Every structure is written in C-alpha cells, then in structure tokens.
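With one protein chain removed, the remaining protein chains of the complex are shown where they sit.
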Amino acid sequence: MSGYDLAVVGAGIMGATAALRAREGGMRVVVLERDVAGAGASGVNAGTLSLQIKRVGLMPYALVGHEWWRHAGDAIGFKQTGGYTLAFNQREQAMLEDRMRQKRAAGAPIEFLTPREVRAREPALSNRIVAASYCAEDGFADSTRTGTYLRRLLREADVELREHSPVSAIERGFRVTAGGETIEAKRLLIAGGAWTASLAAMLDVTLPIRVRTNTVTVTEPGPVHLHAGIGHATGLLTLKQKPNGSYLIGGGWQGVGSPATGRGRVLAETLLQNLRLARFAVPSVATARVLRSWTGYEAFVADYWPLAGALPGVPNAFVLTCVRGGYTIGPCIGPLVADLILGREPALPLFDPARVNATASPALAAAGR
Amino acid sequence: MNEHSLRIGNRGAPIHFRFDGKPIEAFDGETVSTALWASGVRAFDGGRTYFCAMGVCQQCAVWIDGTRVEACRAVARNGLDVRSGA
Partner (left out) sequence: MTASYDVAVLGAGPAGAAAAIEASSHGLRTIVFDEHIAAGGQVYRTSPRIEGNGDADGDRLRDAFGKAGIDRRLAHRVWHIERGDKGFGVYALGPDGPFNATAKTLIVATGAQERYVPFDGWDLPGVMGLASATVLLKSQRVLPGKCVVVAGAGPLLYAVAHGIVAGGGRVAAVVDAQPRHAWWRPDVLSRPDLVLRGIAWLNALWHAGVPIFRGRVVRSVMREGEALRVCVVGNGRVREIACDTVCCGFGLMPSTDVTRLLGATHAYEPSLGGWHVVVDDDQRTDVRGLYAAGDVAGVVGAAAAPFQGRIAARSAARNLGRTVDSEGKRERDRAARFGRAMTRLTQVDDEVIAAIPTGVTMCVCEGLNRATLEAAIDDGCATINDLKSATRCGMGACGGRVCEDSVARLIALKTSRTREEIGQATGRSPLRPVELDAIAGDFDYDALPMPAPAPL
C-alpha cells in the first residue's frame, strides 16, 4: 500500500497552510482532522487581523501572514478597515506608547493620534480616550468561513483531507491510526492546536502546553456605527462591527473548559467584564442585543513563543502550535515549517520546541539518535 | 368591538402608541404585536408582526424607545415610540 510523504494532524490554519506548501514542494500529503477543517481556534476566533496586537518579535511573520489574508479576500470576508488601539488613563497611555513604538520599529505602520483626531474619524468612540494609535493595515476576516476556505484550497491543491478522523495512535516511522484507518507516512507534522500535547504524548513526548479558554461574543445585526477595528492598550479588548452591523467582541477573557472534554463554557463574570469594557470603548454597543457567546481554545507555552520545528526526540516529526496571534500568522509560519520539512532553509527563523524542556522518554531518544 | 374587528370580546382602557410614526390603538393588557395585528399591520421592514407569538423566532423584533425587544412580548403602553428600524 502506498504511503504518504507527510501526514499532517490538524486542518486549522497551521496544518492546512503547511500541507499546501509541502504539496507545492512535491510531497504527497494527507491531513487528518478530528472534526471538520477549521473547527478549532481557526474557525471560532473573533477574526481579528491586526498588526497592533502582535508581539514585537512576531511582527515580521504577521506582515507576511497579513498579505495572505488580503489575497484570500472575499472568500474569507476579509476587510481592511484600519484599527485603533485605545488608552483610557495614564497607565494605559504609557503602555500604549511604549508598546506601539516597539511594534512600529518592528515593521508595523503605526501612527499615534490625538483623542480629537480619533473621534473625528470614528464618532462612535468613547469620549474618555486619553491616547490612541492607528494602523491602516489592520482589519478582520469572518473566521466562520475559514474551514470552508481551507477545505477548498486543500482540494484544489490535491491534498487529501480526512475529516471526522481523530488520531488515536501514532507509531514511529510513521503509522498513524485515525478514524479507524491506519495510514503510513514518512514524516509527521502535529498541528493540533489545543490537542497537540495529547498527540505528542502518543509518541511519548511531553510538551508543556497550556490552554487558554477565550471568550468571544456576537451581537445582533443592526445599524453600523463603527468602521475600524478597536483594541485596548492592554490587549484585553478586540471589538469590530461587521458590515451587517453585528459586533464581535473578544480580548481573551477566560471561560472554563478542557479540550479533552469538548467545547468550553462561558463564565458570566468574565463575559460581563468583557462586555463592559466594550461598551466603555464604544458606547453604541450598549443597545445591541447579545446573540451568542462561546469559547475557543488557544494553546500556549510559558514564554508565549511558538512551538515550530522538529519534535524533540522523534526524527522526521515536527510540531507547529502555540502561535500567539496565530490566525494572522498561520499562513506565514505554516509554510515556513513546511519548508523545514522539505529540507529547505525557512526564510524566517523558526522556534525550536526543544527549548521548552520538552522531553522524550530516554529510551526513545536514544533510539532516535 | 365591531364586526370588522379581529378582537374577541370586550376590552379595557384604550392605549395609544406610534409605530413608525403612525398612530396605533391598543387596549389594556395587549402586546404590541396584538395591537399591530388588530390594526392590520402584519409585516414591516425586516420582520413579521406575528409568527411564533412566544418570543422565540425574533421575527417580530422592533425598537421600542431605543431598546430592541420582541413585539409579541412587549406590553403596549401609552406613548411608546415603536419602530421597525433603529
């Protein structure tokens, strides 16, 4: 039976864009997805594509990823609306100015505006703004369309996608059992988002991945008051209004849950704080009716840098997850990891997973040398 | 109630409010949807006066004094400013 050159676990933005690049490089690729494409973070996030909220060190990746989204365009509901980051007191102003200067130096076209300038451009904003920054490149996409879009790209590129195929066992070399069938592949990329740790564990590799349970809220369509995307100096608010008038409110307020037991739950106290902050920043949000709140899982490691590179102790295995701002950055870093898998030099540095004291069992590590 | 009315039986005190600027008569205890329905308003921009009649379908949602509510759940009161659009 013929095998694959690469098996990718996870059909989110990470796994799918890596698979596409590997295919471009001539590999025979299969993507194994436990649910449907984009069912994880890629499909349930608030859709923010903002350079202002990216980590300074990830800015070069964000700039590349951003272009991919622009190119995806209407298919993913991409809108380049510009974005503002707001500060409401001196502490926040200091934080804003310091952070945005660094991000500008890292390549994001960010400018500072006075409160009056901001309110002239966006009358719907709070009159308590003390300081603000603006980036014309910022925008958002409709994250609910991600899965359908990725599925189409994979199909057009002749990458085999197996949905509803959760991986239950992985043997080195590799034999991967997913959805009741076993496939063989010379190389393996684990891009399972919040489920990555349990996948790595199938190869006896322990990755100290933790998971945040981020809350997102959508309101009923209605009159449009806000045109640009809105952020907060602390990063604790993202707010945008879609063309039909629905507001999407995020910012990483925590619900509760664990990937092993299914979708997480919203907690009223954190939800209400998120909504209060939104209303404070954009008063017109007040009369919108909340239709739905949900949570999505975001994987991270303690230093908040990605895990992108070789899976420690397992030859020909790779991992890609824990990318903060991963929705924007995925289309950049996925192909970079694929380049590594293809034996090419990635155009930007990757992030060695071995740095996080990832451990493979000694016996296996010895066998791998 | 005259023979052309959809109302069944007697009613209490009359109530007056406006829907998209038009005067609408209601009676004590009626919902906004009932008043509209009995006045011959079965649909408006973006919705229907009655479909589920129990606050589930949201097709009767209107703006009342700046707040969005289901018309079938909103009790008619004197002076309400009810609008189909914001």
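Things worth noting here:
In order of appearance the chains are A and B, and numbering begins at 1 in each one.
Quick note on the criterion: a residue touches a chain if its C-beta (ideal position, glycine included) is under 8 Å from a C-beta of that chain, and two chains touch if they have at least 3 such contacts.
Here the structure is a predicted model, which is why all the values come from computation and not from measurement.
Among the chains on display, the ones the left-out chain touches in the entire complex are A, B. Of the candidate positions A:L277, A:A299 or A:L350, contact with the hidden chain is made by A:L277. Listed residues A:N89, A:T182 or A:N357: the one in touch with the omitted chain is A:N89.
Hidden from this view is one chain, which touches chain B at 3, 6-12, 27-31, 34, 37-38, 42-43, 48-59, 61, 67-68, 72-73, 75. Residues of chain A in contact with the chain left out of this view: 36, 38-39, 43, 53, 55-56, 88-89, 95, 99, 102, 128, 144, 147-148, 151, 163-164, 218-220, 233-236, 252-254, 263, 265-268, 271-273, 275-280, 285-294, 304, 324.
The definition used in the following text is that only the chains that are shown with their structure count from here on.
Distance between chain A and chain B, defined via averaged C-alpha coordinates, is recorded as 46 Å.
If you check the complex, the residues on chain B that touch chain A are 61, 66-68, 85-86. Contact residues of chain A toward chain B in the complex are 220, 222-223, 287, 289.
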